[in-house]
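A single protein chain has been omitted from the complex, and every remaining protein chain is retained in its original position.
== subunit A ==
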Amino acid sequence: SSHEHKLNFRQSKEACLSYIQDALLQKQWKRAAEFLTCYVESLEKDYSREQIGPSEMIWRIGTEILWHHSQSSMKEFNCFMEQMKTLGVKRYLKVCLEHVFHLLCNGQIDEAYQNLSLAESWRFGEQTAIQDKEMKLIEAYRGLLDYYSWSKQKNILLEHSEDGFSDLAVEQEMHSYFRKAAVSLKEIIKIPGVWDIFVKCYVDLLEFYGDHNEARQVLNEYAYNSKFPANPNAHVYLYQFLKRQGESKKSLISALKILHDIVPSHELMIDFNTMLQKSKKRKKHLLGLEVIFAALDYAGWKENAKAWSCLARQVKQIVTSEKHLDWIKQEWNSRKDWWPAFHFSRFLAKRNWQENESLSYEKALVAGILLGKDCKYFKYVSHQGCKAQLKRFRMLKKFVNRHNPVYLRISG
């Protein structure tokens, strides 16, 4: 009967699909390709209205096979993609994008550009929300490629101007690339998302043409608009822009302060700490101490010698001046129950000593002050250092012994 036939058809289709899946997952591309040719037949007979119809499957599986198949070529791939584009209207833009991505990854920038322009001009009825997004992405990528052309022209122009030429045609071409790139890049970075590369390129364009206000506005929007995700890069770009613009220390610090609030473990925290240390204000010094303590809370900073030397320097400063010991005390209070095991265990003392002597020196200084001269870490490292007849370790021992009462005041 026809029902039975349908059922059998469906079953064999599913079995075929599972064979393909199996072959793909075991990287047996040839086998998968053979099964796929069988599966293609199902496309002709399939009238089901399932969400994921076989045409999408064929596109996905076929693409995957053609990526890896030893005998596939770019020409075949392009041909396949063109066919896939005509298979489903709803998927047209998506397939175009993926095709472009593949071309880009294979260095075929011009072909990719052509495809993008073609896709941009595609219209079919009313667009769905997803299609709208895809269209925006296509435009943005086209803008990105325009940007690369622009920067290529710019480089040519700069080279020429060094030689004393000025090529009007090249310059005009460059400007037209700028206009095209700017228009489409501007569009996408308005929509909430992660647009690092687009923002960077757009800002570069604006800066070149001297539109700093617009650039600042874009970067501020990207960093501070609450609809956008809390992307640390947005703040980094803003900070870098401000630095390039030669802005005041104050605005730089305030930019980094926000970065510190959202990502205390960011690598810029070392710069931030140094900047704060150089400041004359006491409040900034306190902030610097907080920043470096907070950074060292993170597992990723555990063996960062730079950070430890920042902390050691600041702690040493405070101890020798005997002012603001309460700062250390305050920071130490929330850490004293776990930093000893996290940073200053005997095991770590041994390992740090073996692997990075200067790290162990900085850490031993901090440990000696925070935990006293009887702390395991300090004892082991200073002992090893003295045994190895290193002068600075002897100095370290002396320093810590002299300032041992500080430890009582901090922990008390």
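The rule is short, and it goes like this: a residue touches a chain if its C-beta (ideal position, glycine included) is under 8 Å from a C-beta of that chain, and two chains touch if they have at least 3 such contacts; residues count from 1.
What we mean here is this: contacts and distances are computed from a predicted model.
Chemist: One chain of this complex is missing from the view, so tell me which of "Aladin", "5-taurinomethyluridine-[tRNA] synthase subunit MTO1, mitochondrial", "TAF1C polymerase" or "Replication factor A protein 2" is its UniProt name.
Modeler: UniProt lists the chain left out of the view as "TAF1C polymerase".
Chemist: Check the options A:T37, A:S70, A:N213 or A:S321 and report the residue that touches the missing chain.
Modeler: Only one of A:T37, A:S70, A:N213 or A:S321 touches the chain omitted from view, namely A:S70.
Chemist: With the missing chain put back, which residues of subunit A would touch it? List them for me.
Modeler: Against the left-out chain, subunit A lists 17, 21-22, 24-28, 30-31, 51-52, 56-57, 59-64, 67-68, 70-71, 98, 101-102, 104-105, 107, 109, 133, 137, 140-141, 148, 152, 155, 188, 191-198, 200, 227-233, 236, 263, 265-267, 297-301, 304, 334, 337-338, 341-342, 345, 347-348.
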